[in-house]
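What follows is a structure written as structure tokens; I'll ask about it next.
A single protein chain has been removed from this complex, and every other one stays in its place.
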Amino acid sequence: MINKPHVDWFALSPTLALIGASGLLLLVSVLAPKRTRKPLAATIAGAAFLTALVFAIALTDKSAHGAAIVADAIFRDRWTGLAQVLIAGCGLVAVLISYGERWREEHVGEYYALLTAAGAGLVFFVSASNLMTLFLGLEWFSIALYVLCAIDIHLVGSLEAGLKYLIIGAIGSATLLFGSALVYGATGSLGFDQIAAGTHAHSGLLVGGLAMVIVGLAFKTSAAPFHMWTPDVYQGAPTPVTAFMAAATKVGALVVTARILVTAFPSEQHLWTWALAGIAIASLVVGNIAALAQRNVKRLLAYSSVSHAGFMLFAIAAANTLGARSLMYYLIPYCAMSLGAFAVVAARERELGAPVTLENLAGFGWDRPFLGVAMWVFMLGFLGFPLTGGFWGKIYVFSAVYQHGWWWLIVVGVVATMVSAVYYLAIVRSMFLRDSVELALAPVGGAPSREVALSIGVAACLVVTVGSFFAVQPLIDAAHAASRALPF
Amino acid sequence: MHGPDVSWYLALSGLMFTIGAIGVLVRRSPLIILLSVEIMLNGANLALIAFARHFGHADGQVFAIAVMAVAASEVVVGLGLIVAMGRRNIELDVDKLRTLRG
Amino acid sequence: MFDDWLPFAIYGLFSLVIPATMIGASFALATRPKRVVKARTIPFESGVSTGPPVKQRFTVSFYLTAMLFVLFDIEIVFLYPLAVILHELAWFGFLEFLVFILILLVAYVYIWRKGALEWR
Partner (left out) sequence: MNTAAWVTLLAPLASAVAITLTGNLLSRRQAGFLATGAALVAFGAAITAFVTMVGKDAEERIAQTTSWTWLSAGSFHVNLTLLTDQLSIMMMLIITGVGSLIVAYSVGYIDGDDEERRFFAYMSLFLFSMLLLVQGGDLLLLLAGWGMVGLSSYLLIGYHQHRAAAVAAAKKAFVMNAFGDAAMAMSLFLLVQHTGRLDYAGVFENAPGGGALATVIALGLLGGALAKSAQIPLHTWLPDAMEGPTPVSALIHAATMVTAGVYLIVRCHPLFENAKAVENLAAGLGAVTLVMAGLIALVQTDIKRVIAYSTMSQIGYMFVGAAAGSYVNGMFHLMTHAFFKALLFLAAGIIIHALHDEQDIRKMGGLGKKLPHTRTVFLIGSLALVGVPPFSGFFSKDAIIASTLDRGTFGLFLFGACLIGAFLTGVYTFRLYFIVFHGEQSAFAKEHLHEPHGRLEGPLSMVWPVTILGVLAAVGGLVQFAPVWHPLTRWLEPIAPSFAEATNTQEFIASAGTVALGLLGIYVAWTMFGAKTRPVPQPVAAFEAKFWWDELYDAIFYRPAVAASALLRRLVEVPLVFGSINELTRGFRIGSVELARVQNGLVRSYAFALTTGLAVLTVIFLVTK
């Protein structure tokens, strides 16, 4: 008789809600009448993310004692739970941003189906507790994102972005898979806990496998030098997709990176802390310097996300509870700022019907004061300015690094922040200090209607960005509870 | 049951992985690149199965089966993109896909 | 050691010898034509002339169907291990099986309603 695994349906509920909605949306996209498709699909997707959010919050609340469940395939603990809350929240905002996008009518259902599928994949990915679920989760959301990038096939850039992401992504996945195989060969087990238990000598197989696993995950976090797909894909993909990718994918990849390194490879810590520090420094240097020359705002924000990956990798490289805590905290305002910034870009893009550059942002802050001020706040937040959560995020990351004894990383971080001020403030400047009249930019297709959904989404991001500065204590407590799930 | 040592399989799988990677680097047709990626994935699969046999349990084999399904999906998505490009008369040459850069 | 490799060696030998023999025989047994006629120089195609090579493009439907085939085909891989131990898993296995099929069914309904199964 075979031992049937005990299935903890509650632990799976966020994933199930999203994947169920995805199937439903596929049916809606072919069975529902054409006119009702868009509102119906968006409603279902929004409801699914909301349900997943509620389940994830409940799950976090009820998982004080972490454990591997369902035949040791996934973890149920607060580390997973909090990450799922973040991802579901990102999805919800992404739905709000997407609603006003001028999708071709026949693709709107599929769009939301893929978005929920990607969400489900990410939610599953962050709960992975062995190499197989890790790889499956990774591919699950990646494949959905490949299609999402290319969904607007009337844009040349969109198809190009999709294909580039697919090819490079496939190499990344293959690397991760090969690394997993090597680790499996070195330790004889796939589960994270068992890998840590089974490690004896620092065998070449294990170390090589670890290197490949790190590369595979660093690829998804878009850390340099594995970042090169990021600017192209972020620029080419439809803006709401970019927003979701920039926020949710980063949550997934970073949370899982921290989890696997700490849980499965504690005895190789001397290797991966240095590796991550190196990768993080490379990301800060490349991201910030490359962003200086950018005119396209989506591309600029892509480089900015590379540099932020560097900051968050600092937190993991610190390899202490403070680092884990700061990672979780940093992700909260970071997600809000990324989603919000891309949402504002999306709004401008819909207004102009053209890619948004620093030049044609001119006067936007005065034409649409709410979005302008919101964008301003997001930029200051990226910069780590007080009154936004980005400030505490950086402070916490720095203190984690300091606790590890790497004060020189703080120097690197501070210098990087100073450089980044140039391009973040360039965005603010072009929005507020230039006039739109002289550009003679006429909105395409008449004045755009006030997009309520997008404004609600931006408002939510704004609340989280600023709120995470003031409500830092409860959030840090939550992050602290989450970090207890990791065996430091 | 005798047979070549597991390291031979590992060497072969590493070779496949490398061949695939080189294929991605040097070929221009997206179709061939997808093929090369498949070779990389299958290299990893071979390693998984070899280790599973070596340890005598099924974990690696189950993994390999799952990977096959995933790889197929990935390739199908790639083919779908290539078909979409073909319909829009975009030349099937990754070196020509350079509108996004800088 | 050698015992293990013997079947491989024999197999390899055969796989080399047989094609080599066939190719060699076609040279050895062929009759040289006394006159060069155009019809003799073109490849033998059951008596049907192929004419100039046509750079024919397959229709999109061909690719589409092929892709769908690959996808649904690969899913069947999962049914095989399930089938082997279905008895041992009993109802649990059956329910899992049903869920799996249901997911495939959703996809099937989608491609069917989307018109991907119609040859255009």
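Going by the order they are written in, the chains are A, B and C; count residues from 1 in each one.
Rule of thumb we're sticking to: a residue touches a chain if its C-beta (ideal position, glycine included) is under 8 Å from a C-beta of that chain, and two chains touch if they have at least 3 such contacts.
These numbers come from a predicted model, not from an experiment.
Undergrad: Which of the displayed chains are touched by the chain that has been omitted?
TA: Output: missing chain touches A, B.
Undergrad: Per the definition of touch given earlier, which of A:A197, A:L292 or A:V463 contacts the omitted chain?
TA: For the chain that is not drawn, the touching residue is A:L292.
Undergrad: Which of A:I167, A:A280, A:A309 or A:L486 sits in contact with the chain that's absent?
TA: Within the whole complex, the residue contacting the unshown chain is A:I167.
Undergrad: Name, in rising order, the residues on subunit B that touch the hidden chain in the full complex.
TA: With respect to the unshown chain, the touching residues of subunit B are 21, 24-26, 33, 94-95, 97-102.
Undergrad: Touching the missing chain, which residues of subunit A?
TA: Its contact residues with the unshown chain are 163-164, 167-168, 171-172, 175, 202, 204, 207-208, 210-212, 214-215, 219, 225-226, 228-229, 231-232, 268, 271, 275, 286, 289-294, 366-367, 369-370, 372-373, 385-387, 392, 398, 402, 414, 418-419, 421-422, 425, 429, 432-435, 469-470, 472-473, 476.
Here, only the chains that are shown with their structure count from here on.
Undergrad: Line, ring, star, complete or other: which one describes how these chains touch?
TA: It is complete, because no pair of chains fails to touch.
Undergrad: Please state whether A-C or A-B has more C-beta contact pairs across its interface.
TA: More C-beta contacts join the chains of A-B.
Undergrad: Among all chains, whose Cα centre is located farthest from the one for subunit B?
TA: A
Undergrad: Approximately how many whole Å separate the CA-defined centres of subunit B and subunit C?
TA: About 19 Å, centre to centre.
Undergrad: How many angstrom lie between the CA centroids of subunit A and subunit B, rounded to a whole number?
TA: Each chain's C-alpha centroid was found; their separation is 26 Å.
Undergrad: Across the complex, what residues on subunit B touch subunit C?
TA: Within the complex, subunit B touches subunit C at residues 2-3, 62, 65, 68-69, 72-73, 75-76, 79-80, 83, 86-87.
Undergrad: Any idea which subunit C residues touch subunit A in the complex?
TA: Residue list for subunit C touching subunit A: 85, 88-89, 92, 103, 106-107, 109-110, 113-114.
Undergrad: Using the touch definition from the top, list the residues of subunit A that touch subunit C in their complex.
TA: Those residues of subunit A that touch subunit C are 1-2, 4, 23, 26-27, 29-31.
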